[in-house]
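Here the structure is laid out as structure tokens; the discussion comes afterwards.
Note that one protein chain is taken out, while the other chains of the complex remain in position.
Then we have chain A:
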Amino acid sequence: MMNVQELIKQNNEKREQLTEENEMYYTDIVVYIRSHLTLSEQKTEELLIELLDHLFYAQLQGKSAKEVFGNDPKGYCDELIKHLPKESKKNAIIFTGFIFLQLLGWMAIGRGSVDIIFGLFMEIDNSFYLGSSLLITAFTITMLFATLLLFFFWIRSSIYKKTSKPKNFLIGFLIALVMTGSLVLMSFIPTFGYAITINGYIFLIVGIILIVLSKWMERINKKVY
């Protein structure tokens, strides 16, 4: 059995052999279907390779992607998506856990590094408020997740809708604005809750442990297939 990473790598390599027109048509299919995050990743990638193989042979016979997959790529993709199996709950949980640990890990590493570097030049406040700091962390992670989902949703809806470039740009800009705005808003949250002192190095170490843990989860994820 080939795993997802191998399939994606093969896909990228093979896609280069397509003509420009076919490559564009096919890449839209890839991005559109992949942006549906609830589908089984393994089955999705297997299907995409199948379609690519088919297109490649058809191209050798002088056929275009349009002739193979039809004039309505969105309708065709929706038909495929309808029949693709959903990701198993176990995989979905592991995947969400992976992203969660990654975000948490990088946040801890970020805070640790900032504390250490600034600590070299000035006196810094090492307190971690069990109330406000945890709230801010939870809020940030929720925002990042929401942005991620929003981003995929935006990609999905923009591929086959011929929206004008400015409009597309505006939506992207709005997403970024909401994101930044809420981050700014968070800095107004007053500190509350029991304060503990956490040294920058401890943040750094905890962050690294979280990242290692997430890598380990990713490993399991691969083994599930």
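Before moving on, here are some points about what is shown:
Basically, a contact is a pair of C-beta atoms (placed from the backbone, for glycine too) under 8 Å apart; a residue touches a chain by one contact, two chains touch by 3 or more; residues count from 1.
Throughout what follows, contacts and distances are computed from a predicted model.
Missing chain, UniProt name from the options "ATP-grasp domain-containing protein", "4Fe-4S dicluster domain-containing protein", "Thiamine transport system permease protein" or "PadR family transcriptional regulator PadR": "PadR family transcriptional regulator PadR".
Note that of A:57, A:118, A:169 or A:201, the residue touching the chain absent from this view is A:57. Within the complete assembly, A:69 is the residue of A:32, A:69 or A:203 that touches the hidden chain. For chain A, the residues in touch with the chain missing from this view are 1-2, 10, 46-47, 49-51, 53-54, 57-58, 63, 67-70, 76, 79-80, 82-85.
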